[in-house]
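Okay, so here's the structure we're looking at.
Missing here is one protein chain; the remaining ones are kept as they sit in the complex.
To keep things simple, chains are lettered A and B as they appear, and every chain counts its residues starting from 1.
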Amino acid sequence: MTKIERRTQNTGMPHPSMSKQDFSTAKIETKDLKARFGKVEVLKGINLKFPENSVTAIMGPSGCGKTTFIRCLNRIHELTPGAKVEGEVIMDGINIYSPNVDPVAIRRRIGMVFQKPNPFPTMSIYDNTVAGLKLNGVRDKKKLEELAERSLRMAFLWDEVKDDLNKPGTALSGGQQQRLCIARALAVEPEVVLMDEPCSALDPVATAKVEESIVALKKDFTIIIVTHNMQQAARISDFTAFIYLGQLIEFGKTSEVFEKPKNELTEKYITGKFG
Amino acid sequence: MKSILPTQISLWRKIVNKLMTILVIVAVALAVIPLIFILGDVLLRGAAAVNLTFLTSLPAAPTSKNGGIASPLVGSFTMVGLASLFSIPIGVGAGMFFSEYSWSKLSTVSGFMNDVLTGFPSMVLGLFVFVVIVLTTKSFSAFAGAVALSFVMIPIIARTTDESLKLVPNTLREASMALGVPRWKTTFRIVVGTGKTGVLTGIILAVARATGETAPLILTAFWSTHYATNLFNQPIGSLTYLIYLYGTSGASNWETQAWGAALILILIMLALNLFVKVIIGRSLTEARMG
Partner (left out) sequence: MVKVNNMQRLLDSGLEELTVMVYKMGGVAEKALAISINGFIDGKDVSKNVLELSEILVNRTVEVEEKAFSLIAKYQPVASDLRIINSYIKVAYDFERYGRYAWDISFITTRFNAKALNFDKWIFEYIGKMAEKVLEMVGISINSLKSLDPELVKTMTRAENAIDKSYFEYLDKLVEQAGVTNESTISSVLVVRYLERIADHAMHIMEAIVYIATGEKVTLR
């Protein structure tokens, strides 16, 4: 067994804060974020800063809390009966959990794309795309059409569906449905987009298309993506956070985490030695 | 290495298979044949009585051959219509509550009570309405009849709505909430929107059920041969009551008319059930293509 010496001895202990890192303006950050389901504490105090217009990958083994984490960022976690959140999530200087903040309004600024594509089955492609707008009272047909085209273009789906906008949303292939869901999330013009393993239900070609769109979206949005796949994180993300058993173990530039992770636990996970 | 599994189905297995198939077919036949007999019987006996006069004349004395079912028919439609007016909002609303707040204690308790009401003896429901409405207003009425029918319809609609909405995948609710759509809008537009076929089916089945009820009407709407001019202070005739009244009367004219009325009633039920089948069939095809 080869002996590997480390410059910094960090063997499995959590990385409590990132005061050593220095990034440009953080669009959204968490302060001591805790979450629980009933009595079980799933997140044990996470401190993370997400720089504006970047892609951050959240990685970790199944059940480590990464999905719970992003569901706390747009206040979806609290919809589950028995779920509780403590700590702060701050976007543009405002704690989104403070009592005078309307969670519904927050969710229009922080959008979400789910693991399994979930277009509304009773709606056409066009209606799906503008669903968020229509349901929130936007009536101006011209505006809706503009936003629909823009969002579908940003999701790299426009060319494939522009002549079939009235077909039902579920008539598309899996990869196209997921891009439709991305377009739907983008249509309400959020600032942050959360993605929960968006490619895990897709084949490699569809995955590549979605990854392409994520990289292009970076210049207009701040993106946080949960992924199992280190290579995907390497392909599309600027920063990577590794969460294990509800704690933040390491956070840094993806290129550094990819080549020489500082924490032994991180190294073990991304090389597939556990998880 | 030779497999220890037999490569051929033994003769014994073949015999048992055939036997089971035959038994199952016999069971189906036993279940369906009586229904066919009933339908055939009603068709034969009732066809003689049904004609345009029959459908448009008021009920007449047992001695007359020209009596009709016009007013009881309208009476049934009126009461079922009124009952639907009450039951659909209440039933669908209750169903939505059961499905969207299923974790709450209130939901569990009231859900249980709903299920008890579903199979409740409709005579007892009629008796309850008799005491509460008829005795206090000192008259039979269409309104009382409609209320009694509502007690029959609401539990059915609530349960079918609940089950249809529960079939809507949770991920659609989350997708809607994640777009910043408030909870109530998500429930009405997305959840009900997706499950509307099931909800509609439940409503139609409840309507069909109510159309064929007699017991609750005996003590609430009672009987009349006239069209009702006021829904609150006079009794009103119904198709089912007519069948009960005429069928047990012993007068041959009335008995024939009873069979005619029964035929009309059965045709209405068949139409409603067929309608349901068509709706479900269409939505299934849509789902398959999508």
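Structural remarks
Throughout what follows, a contact is a pair of C-beta atoms (placed from the backbone, for glycine too) under 8 Å apart; a residue touches a chain by one contact, two chains touch by 3 or more.
On a predicted model such as this, the values are computed, not experimentally measured, just so you know.
For the chain that does not appear, the touching partners among the shown chains are A. Contact with the omitted chain, checked across A:Gly45, A:Gly60, A:Pro198 or A:Pro261, is made by A:Pro261. Mapped onto subunit A, the interface with the missing chain covers residues 2-7, 11-13, 230-231, 234, 244-245, 258-261, 265-268, 270-274.
Note that only the chains that are shown with their structure count from here on.
Taking each chain's centre as the mean of its C-alpha atoms, subunit A lies 48 Å from subunit B. Contact residues on subunit A toward subunit B in their complex (touch as defined above): 74, 76, 79, 81, 104-109, 111-112, 114, 116, 118, 120-122, 131-132, 135-136, 168-171, 181, 184-185, 188.
Listing the residues of subunit B that touch subunit A in their complex gives 103, 169, 171-172, 174-182, 185, 189-190, 193-194, 196, 286-287, 289-290.
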